[in-house]
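Below, a portion of the complex is reproduced, with chain positions unchanged.
Order of writing sets the labels: A and B. Residues in every chain begin at 1.
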Amino acid sequence: MNKTRLEAFSDGVLAIIITIMVLELKVPEGADFNSLKPLIPIFLSYILSFIYIGIYWNNHHHMMHTVKQISGAILWANLHLLFWLSLIPFVTAWMGENYTAPFPMLLYGVNLLMAGIAYFILQNIIIKKHGPNSILAKAIGKDYKGKLSPILYLTGIGCAYFSPLFSGVIYLLVALIWLIPDKRIEKIIDNE
Amino acid sequence: MNKTRLEAFSDGVLAIIITIMVLELKVPEGADFNSLKPLIPIFLSYILSFIYIGIYWNNHHHMMHTVKQISGAILWANLHLLFWLSLIPFVTAWMGENYTAPFPMLLYGVNLLMAGIAYFILQNIIIKKHGPNSILAKAIGKDYKGKLSPILYLTGIGCAYFSPLFSGVIYLLVALIWLIPDKRIEKIIDNE
């Protein structure tokens, strides 16, 4: 059972998600700078989600690199992750159009949290399949980032009612923490 | 004649189908929880169709794994399957927006039935090409799931006029039956 198609399908879905988000940048009626102004928050939320999908693709790329056998459980855990990521364009557009409202900001955080949980499940299924001495298990190590992210997401979700802007800053902070690709895996692969 | 491009093209089409369905989740006008409420049935039908496309991708993955030679007949039977699956976003959106109406619920079932028939045709052409002792022929065996599904689809279609909700439950039931990837093929491949 090879992993090529799993990667190809995931790449396809992630490539489409990252690209159709731009369809939410509706062409404005006017032709001057002012007609672009309402698009600025939508554009900023597009950048944030672009970075998130980029991070997921990046880490997915690294994680799958360590996978040797694909099982039914891995296939479905991967689809589960893609499901939550497929909702990102929707919550991004809603947040972009209502960036001062608490609920869209909260929902964006919930979506990030669910995607994070789905990634965590996929990661654990792969480790279980390949054993505690596998490259991935060693590479993850204590998984500080993986443990910190849900706490930050929950903080963002909890704060959305009081300050949507603050929640947005938290979501950006998590993105920046992850922006650096998983050096740990790269390092351990090099040592093998 | 290699099968790589057939798989790549199918993966591409399935990845796009599964992702553009989310475009039917139109960003609501308001920014509170109530403005999301009308989207709930559309969201639920999105989940159902996501699972179905996931199942088709999954089983297609397993089936193609056993294929050694691609013929013109296989290419067209595959395109025929993709045709019916490409209509899923349309029937999903229509059903989601009219979940209490019989006809959209009936049409969703008809689409599932046609996709099931197209899959059955593809499967039989592959078996014919590779012989009754091929991995796929052995793996399919008595094909209980494949025989049960059209009966359930027809039940759902027939009941739509009396209870659209009941039809929806039936379609969900078929999805749950198939959710488990085809262990039969995995098993026989391992024994080879």
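Everything below uses one rule, namely that a contact is a pair of C-beta atoms (placed from the backbone, for glycine too) under 8 Å apart; a residue touches a chain by one contact, two chains touch by 3 or more.
As the structure is a prediction and not an experimental result, all values here were calculated from the model.
Of the identical chains making up the complex, 2 are displayed, while the complete assembly in this file numbers 4 copies.
The working rule: only the chains that are shown with their structure count from here on.
For the copy pair chain A and chain B, the superposing rotation over Cα atoms measures out at 90 degrees to the nearest 5.
Chain centres here are Cα averages; for chain A and chain B they lie 26 Å apart. Within the complex formed with chain A, the chain B residues making contact are 7-8, 11-12, 14-16, 18-20, 22-23, 25, 27-28, 31-33, 36, 47, 50, 54, 57-58, 61, 65, 179-181, 183, 186, 189.
In the complex of the two chains, the chain A residues touching chain B come out as 1-2, 5-6, 8-9, 12-13, 15-17, 20, 23-24, 72, 75-76, 79, 82-83, 86-87, 89-90, 93-94, 97-98, 101, 103-104, 107.
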